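All protein chains but one are shown at their positions in the complex.
Order of writing sets the labels: A and B. Residues in every chain begin at 1.
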Amino acid sequence: MKPGNFLLKRLLFSIFVIFGLSIVIFVIARVVPGDPARMALGPRAPKEVVQRLRQEMYLDKSLAEQYFYWIEGVFSGDFGRSLVTKREVSEDIKECLPATMELAIFAGILMAIFAILFGTLAARYRDTWVDSLIRTLSYFGVAIPAFVAAIIFMLLFGYYWPILPVLGRLSPGISPPMRITGLLTFDSLIQGNFIAFWDSFKHLLLPSVALSLGALFQEARITRSSMVDNMRKDFLSAERGYGIPEKVIMFKFLLKPSLIPTVSIMGLDFASLFANAFLVEMIFNWPGISRYGISAMMHKDLSVISAVIIVFGAIFVVVNIIVDIIVAFLDPRVRLSTNRGI
Amino acid sequence: MRYSNQSNDSIAINLIRPTPISWLNLGKNWYKFSRNTLSIVGLVIVAGIIISAIFAPWITPYPEHAGPFVDFENTGQLPSLQHLCGTDNIGRDIFSRIIFAFRGALVMAVLVLAIAVPPGVFLGLVAGYFQNTWIDTVIMRITDIFLSVPPLILALAIAAMLKPTLINAMIAVTVMWWPWYTRLVYGMASSVRNEYFVIAADLTGAGKFHILFREILPNCLSPVFTKMALDVGWVILIGASLSFVGLGEQPPTPALGQMVSDGARYMPTFWWMTIFPALAIVLAILGFNLLGDGIRDMLETGVE
Partner (left out) sequence: MKNKENILLNIKDLHVWYKVYGGYLKVLNSVHLIVREGERVGLVGETGCGKTTTMKSILQILPPGDFYIPQGQIFYKGRDVLKMSFKEIQRLRSREIAMIFQDPTAALNPVFTIGNQIGDVIKYSAAFAGGMHKEKIKMRSIKALKEVYLPDPERMCINYPFQLSGGMRQRVCIAMAISSPRNLLIADEPGTSLDVTIQDQIHRLLNELVEKRNTAIILITHSLGVAREMTDRIYVMYAGTIVETATPEILFKNPFHPYTKGLLASVPRISGGGMTQGIPGKLPSYLNPPSGCRFQPRCEQERPICSEEPPQLFEIEKDHLVACYLTQR
């Protein structure tokens, strides 16, 4: 009963947020100087053609009316047409979203595994060389922006040590698997196409690492500090005092409460991965939605920009809800408080 | 009867506003800051960057290279004693350009923070104080909307739609920066406002203004300062990301991200054109991060 209520509230709120977002984006896009129709057709097109396109794009109607037309379209999956690719935006998105999703998911897995691993090690071996090593790595990891890491990888692996591919998702000459989810690694795996799987996996490695680096180490530090905080808590001393072995204390009694802040941050970071992927996508020539959206911004391709931002917003919202569910699972106080306990 | 050793006057003392941050307690604060050598390293790096940026025209070897300058004879020079980081594709000294690029980066960071932080903090204070009223709801929902867009995207969107200049890039970044401070301060303000000393002030007739700024605010400031120090690094990063795709400072004024993206074309042979600006970005972020950590150690008390 209670968790359902909680979920429902979050859901409603999220929908409200997306709507708010859509309005904001829409207004910004329309307010910006420059005539979209003119920009689509180029400076040479004759006035009548531009005028007709304006009518088609409803640019002559009021702002509110334009918004309604647009929202209508969004609900039926029609985001309009891209001025750059000349295709339906929804088609474009269907193509490039899975690419970014694959990248983000793998980066997310890396983040989850290594952040918790490093954080736990650093906490367990506090003030030893392990801790110092991880802390130093963290400082650098956090300071290296994704695109710098990407460039360095390009340099290292593209030219000096070509053991890992640096461009695109699949090497030329390898036939891609049949498209089921759009995630190359996953699709190839379930179809038993191990060559494609291995190849696409190799392509996935470098961009994911570059993308996840900063967030990974930040999360490791948060894990560590959360663990260290909890280590000082009385219940740990009590549990230790009852004779419960260190291993159990570390991996059960300390880990669970310490993960709570970490998971929240991981969720936020994961959602941001989608958007922040664009630089990495550009450098590694990864055909993802981030790159698509950013080039649309450069070309002032309004329909695409709005659509992409809505998609990002929706992803963000969904991820947040999932994170909330996980946190509720970890922390019973969130789940079950009927009254605000003590 | 509980046997308690607390004398009667100490109870009254608890109601009075707790001692404010002792700025002047430099000795102890320095000790706390300097306990971690890394914080000192951060301080040194940051000081170095700031000083060299301020005095750029006087201390760089080739200050004119940061402007319109072309020297086709010296293009693509390897790093040497004459050109510490080599020269770029039109013969400009990369080292000097990096130092000048720091200028733009720092100016942007300072201005963005100066403009974004006060309203952000103010909104957070107000929302925290009027917790659970409509004021709180409105402010925080708007904040949430801004926060729900991944920061980089929003900055890019705005910057792309406006003309690419430093000012517009700053506007874009400022617009998406303030909500973080609102949320930070909101969390602290809403718990502080329930402390006894605030209630006491309220009861003794203090005005809202006084309560907000003299009672609640000083107790929320420590994490704000820590975050500001860390944020300089992040603004520099976002600035570099924006200039990487051509927004922000336009050539010939050097900008770190732009230098990285320009130089990327000439990899791997002329690797220094990209690597050095990239390292400069890393160094700046690293320095401010370490400094921010040191400030946090200093301001946010442990058990002492």
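Basically, contacts are C-beta pairs under 8 Å (C-beta built on N, C-alpha and C of every residue); 3 or more make two chains touch, one makes a residue touch a chain.
Note that this is a predicted model, so its numbers are computed, not measured.
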| item | value |
| --- | --- |
| Which of A:Ile244, A:Met298 or A:Ile321 contacts the chain that the document leaves out | A:Ile244 |
| Which of A:Tyr160, A:Phe194 or A:Phe235 contacts the chain that the document leaves out | A:Phe235 |
| Absent chain, residues of subunit A that touch it | 126, 231-245, 248, 252-253, 256-257, 260, 330-333, 336-337, 341-342 |
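Assume only the chains that are shown with their structure count from here on.
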| item | value |
| --- | --- |
| Geometric centre distance via CA averages, subunit B-subunit A, whole Å | 24 |
| Subunit A-touching residues of subunit B, taken from the complex the two chains share | 38, 141, 144-145, 148-153, 156-158, 160-162, 233, 237, 240-241, 244-246, 257, 260, 264, 267-268, 271, 274-275, 278, 281-283, 285-286, 289-290 |
| Subunit A residues touching subunit B - in the complex, by the definition given at the top | 16-18, 20-21, 24-25, 28-29, 32, 139-140, 142-145, 147-148, 151-152, 154-155, 158-160, 271-272, 274-276, 278-279, 282-283, 293-294, 297-298, 300, 305, 309, 312-313, 316-317, 320 |
